[in-house]
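With one protein chain withheld, the remaining protein chains of the complex are depicted in position.
Chain nomenclature is as follows: A and B, assigned in order of appearance, with residue numbering initiated at 1 for each chain independently.
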Amino acid sequence: MEYIGFLIFFGIMVVIALVMVSLNYLLGPKNPEEWKDYPYECGVPLYDENAQTTFHQGYYLLGLLLLLFDIEAAFLFPWTVVYRYLGVFGFIEMFLFVLILTYGLLYAWKKGALNWQFEMEEE
Amino acid sequence: MAEFGIALIATLVKVGVLVGVVLGVSAYLTWFERKLAGHIQARLGPNVVGPFGLLQPLADAIKLATKESIVPKGADVPVFYLAIAMALVPSLLLFSVIPFGPEFTLFGKEVKPLISDVNIGILIVFAMGSLAVYGTIFSGWASNSKYAFIGSLRKASVIIAYEVVLGFAVLGVILLAGTMSTVGIVEAQAKSGIWYILYQPVAFVLFLFCMLAESGRVPFDIQEAEAELVTGYNVEYGGMKFGAFPLAEWYLNVIALSAIAVILFFGGWSGPGIFGALSPYVWFLVKTFSLVFFVIWLHWTLPRFQAKDITEIAWKIMLPLALANLIITAVAVYFLGG
Partner (left out) sequence: MPWINRGAIDRILHEFKDAKPIEGKSVSGFEVPKSRLKSFLKHLRDKERFVHFIDHTLIDFPEGKHRFQAVYILYNPDQNERVVVKSWAEKDSLPTVQDLWAGAKWAEREAYDMFGVDYEGHENLRRMFMWEGYEHFPLRKDFPLGGVPEEELPSMTEILGGRTDPPSHDFEFLHTKVPTLEDIERTERARLKKKAQLVLNWGPLHPGTHGTIWFLFDLEGENVLQSDVILGQLHRGMEKIAENLHYFQFLPYTDRMDYISAICNELSYVSAVEKLLKVEVPEKARYIRTLFAELQRINSHLLWLGTGALDLGALTVFLYCFREREKIMDIIEGNAGFRLTSAFLRIGGVHYDLAQGTLDVVKAFVKDFRNKLKEYHTLLTRNRIWLRRTKEVGIITREDVHSYGLSGPVARASGVPYDLRKLEPYAAYDEVEFDVPVGEVGDVYDRYLVRMEEMAQSLRIVEQCVEKLEKLPKDAPYVNKSHPCVIPPKEDVFTSLEDMVQSFRVVVHGESAPQDEVFVSAENPRGELGFYIYSKGEGKPYRLRIRSGALYNLSIFPKLMEGRTIADAIALLGSLDPVVGETDR
């Protein structure tokens, strides 16, 4: 039942979002002009026509780190809930897990993966 | 079946009330912020439209709604529109797990003042937080503008970093409460009579930073950075399409995350019953809006970080802190029994 509430809420949210998207189309004036839809780049001709190009791999690396650490955080969530019932086993198990996690963080740190856009490489 | 129907109607009513209240409140939060900023900056703020400028949000809404709809040349049109929904929906869905008060009885039925009391409430908060990044990424990519593109990548790398910190920061609270249900956490605090901020001050500070980062408020508003990127990822959006982004980020997200911070660290609706039956609601709102006020206050006081610093602070300072906090909490809970 609780999830049905969530679903209903989701449905209504989507409707609201659609209304917001289409509101301007319904209410606004429509005067298309030649330069109106030119992408904003400070009012001068574009040097690069297309902005949807390759991007720095540093961002990609950060994405990978998110995957690793977020999934590990997700592992920890159920453990925290039942922690009180696990006793000494859960305690040691967690300790090892977090230790490995910390080691992973230190490794990434050492490798310079945490630096913004590979600054170490350039030095 | 009748049971189900009643529940359905109750849910619909709750959703209707919530959406109305939340959107109305966030609209007026724009007025409040502008008024507050005005007084911080030794000027008046909105004072022309209606008494004390109170009709200003309405005027803004009308203005935004009647603008021309423009899609930039070379844009990825479906994604361009999808981005708005992706920004708006998750930040509104955050409210579905926020309990505004304890259970009460209405017409002989138990009513909970929240939409879905699921036992993974906090997890939903994280899920929605992670989803919010899609709105930014989509808008940046689809607009075919370099400013938008750079802004969205900045935002993505920040959210990525703070999502992780947020997860680890909150684990301590869940350890103490032994549940992920938002109602359960509040009840645990109400029962013991001690708010978790006393046990988890570090976690609260981390949460506060994450809240600022996720909602793109100063000093973490690098994806907007009007002086660098001319408002960044939403630069190509106009009218109500544009309005959706600040609404979602600056207002809905801030209110929702403040409410969740209140639930996690400030005992939710608990407080002395000096306002009678409405007391829990009053306390909840007072606590939430104190936090919102704090966030707005910061916004108009501090300069902004740059993207590099923000991500590096998150990975190199906050994440180790959060891990240490988790371990210490676990040890304390193990030996002291919580």
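In this section, contacts are C-beta pairs under 8 Å (C-beta built on N, C-alpha and C of every residue); 3 or more make two chains touch, one makes a residue touch a chain.
Fair warning: this is a prediction, and the values are worked out from it, not measured in the lab.
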Chain not shown: contacting residue from B:23, B:40 or B:79: B:40
Among A:5, A:28 or A:58, the residue in touch with the chain that has been omitted: A:58
Residue numbers in subunit A that touch the chain omitted from display: 41-48, 51, 53-56, 58-59, 117, 122
For subunit B, residues in touch with the removed chain: 37, 40-43, 146-147, 150, 154, 218-219, 221-222, 225-230, 299-309
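In this section, only the chains that are shown with their structure count from here on.
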Interchain centroid distance [CA atoms averaged], subunit A/subunit B, Å: 15
Touch list for subunit A against partner subunit B, complex: 1-6, 8-10, 12-14, 16-18, 20-21, 23-25, 27-31, 36-41, 48-52, 55-56, 59, 62-63, 65-66, 69-70, 73-74, 76-77, 80-81, 83-84, 91, 94-95, 98, 101-102, 105, 108-109, 114-117, 119
Subunit B to subunit A touching residues, read off their complex: 4, 7-8, 11-12, 14-15, 18-19, 23, 64-74, 76, 81, 84-85, 88-89, 92-93, 96, 115-118, 122-124, 130, 141, 143-149, 153, 156-157, 160-161, 163-164, 167-168, 171, 174-175, 178-180, 230, 235-236, 238-241, 243-244, 307-308, 311-312, 315-316, 319-320, 323, 326-327, 330, 333-334, 338
